[in-house]
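I have a structure here, written as structure tokens, and I will follow up with some questions on it.
Removed from the display is one protein chain of the complex; every other protein chain stays in position.
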Amino acid sequence: MTEPYAVEVPLRWSDMDAYGHVNNVQYLRLLEDARVVGLREWLPTGATMLEEGIVVSRHAIEYRAPLTYRPAPVRVDLWVTHVHGCGFDLGYVVRDPASVGESVYAVAETGLVLYDFDAGRPRRLAPTAREVLGAHVGDPVAFRWDRR
Amino acid sequence: MTEPYAVEVPLRWSDMDAYGHVNNVQYLRLLEDARVVGLREWLPTGATMLEEGIVVSRHAIEYRAPLTYRPAPVRVDLWVTHVHGCGFDLGYVVRDPASVGESVYAVAETGLVLYDFDAGRPRRLAPTAREVLGAHVGDPVAFRWDRR
Amino acid sequence: MTEPYAVEVPLRWSDMDAYGHVNNVQYLRLLEDARVVGLREWLPTGATMLEEGIVVSRHAIEYRAPLTYRPAPVRVDLWVTHVHGCGFDLGYVVRDPASVGESVYAVAETGLVLYDFDAGRPRRLAPTAREVLGAHVGDPVAFRWDRR
Partner (left out) sequence: MTEPYAVEVPLRWSDMDAYGHVNNVQYLRLLEDARVVGLREWLPTGATMLEEGIVVSRHAIEYRAPLTYRPAPVRVDLWVTHVHGCGFDLGYVVRDPASVGESVYAVAETGLVLYDFDAGRPRRLAPTAREVLGAHVGDPVAFRWDRR
């Protein structure tokens, strides 16, 4: 069980909506950026994996506290929650860099599938990628919401 | 148990990402638009409820098929999956208007909480809003993914 | 001299920024959508021209009145202001569909260049495209601002 990987993600003024808070949809942009940065840094084949195609199969996100624009980036903790033959799941906590353990803005999880766009089908994780991802496996995401 | 409410949501060329598909995050923009339109039409107090503040507490979305930009709108089927004291959950199916029952691009669910920004706390659903929402209650969202 | 071509462009709730108005940058998204729709409808080869690549070389836009989100689309009047060997310029007026001649939200102009991405250079307008575009030529955009 490893520590989550911390990525600092800058906000943009335009992430705010008419309520003056970072819009709920824009949180997923922040996760996208954390993911793109994280995967590039984790994987020697990261850039290639991204160029060859990774498809998002699902997202789940829970919002915990409102976030307003500020010049300082937020911190996204990123880890792997599951690895399977053709993909993997990522867990995230969006938090304030200055106060680890507090000020959690959101928790989320994304399902990712490697996809061969030319062949029109999923493709298998290479053993090296599987090994690297395995080294980042952590706890399940602590969602509060339970399926009814 | 009522039929879902169908909202036609236009795409924008910019919804596509570098892969040439409608970006996974932009699907949540389509849901946002369907929701804004649907709630205005359902609720006599719809506009007011929106202006006074509804907060998204969570999203879950599963992607089923890639969607590319075209001038014709997609159809978002919208219904209520749950009503509680201070909010409600909405279910969605994003599909092709021309082929109902096929071509499902995504299924999703959003948790919404009525929020009093001045007082900094959730506020209760008015009885009339509760009644209107109750008339739109339908099946749970048919997610394929099960929590591990 | 022909009449401008009118395209109805729907707004999205998310086009509003923290000030509660349609954000100035999002106006250019509205223009993009009007342009994509207009060019497809004008040109028999419209889709092909777009797929083969058109590059925006410049924009100029003047804002005249604040625009807030509403379910009804805005109307974008679209015409050609100039045609040259490898491209053309488009003029726009963003206005309220219900009150032609009043309620102008913005006027704008975009320079477009046909580009061959594989060869890495501009490509020439086909004679048929030139002819079609010529039929849409109208007045210069009535900018108020003069270069100092």
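A, B and C are the chain letters, set down in written order, and residue numbers restart from 1 in every chain.
One rule holds in what follows: a residue touches a chain if its C-beta (ideal position, glycine included) is under 8 Å from a C-beta of that chain, and two chains touch if they have at least 3 such contacts.
Predicted model, so just to flag it, every value in this text is computed and none were measured.
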| item | value |
| --- | --- |
| Touch with the omitted chain, as defined above, among C:Pro73, C:Gly111 or C:Gly138 | C:Gly111 |
| Footprint left on chain C by the chain that the document does not show | 19, 24-25, 28-29, 32, 53, 55-63, 66, 82, 111, 117, 140, 145, 147-148 |
| Residue numbers in chain A that touch the chain omitted from display | 10, 12-14, 29, 32-33, 36-37, 40, 71 |
| Absent chain, residues of chain B that touch it | 13-14, 16-18, 20, 23, 25, 69 |
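By our rule, only the chains that are shown with their structure count from here on.
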| item | value |
| --- | --- |
| Centroid distance [mean C-alpha coordinates] between chain C and chain A, Å | 36 |
| Mean-CA-position distance for chain B and chain A (Å) | 22 |
| In chain C, residues with contacts to at least two other chains | 13-14 |
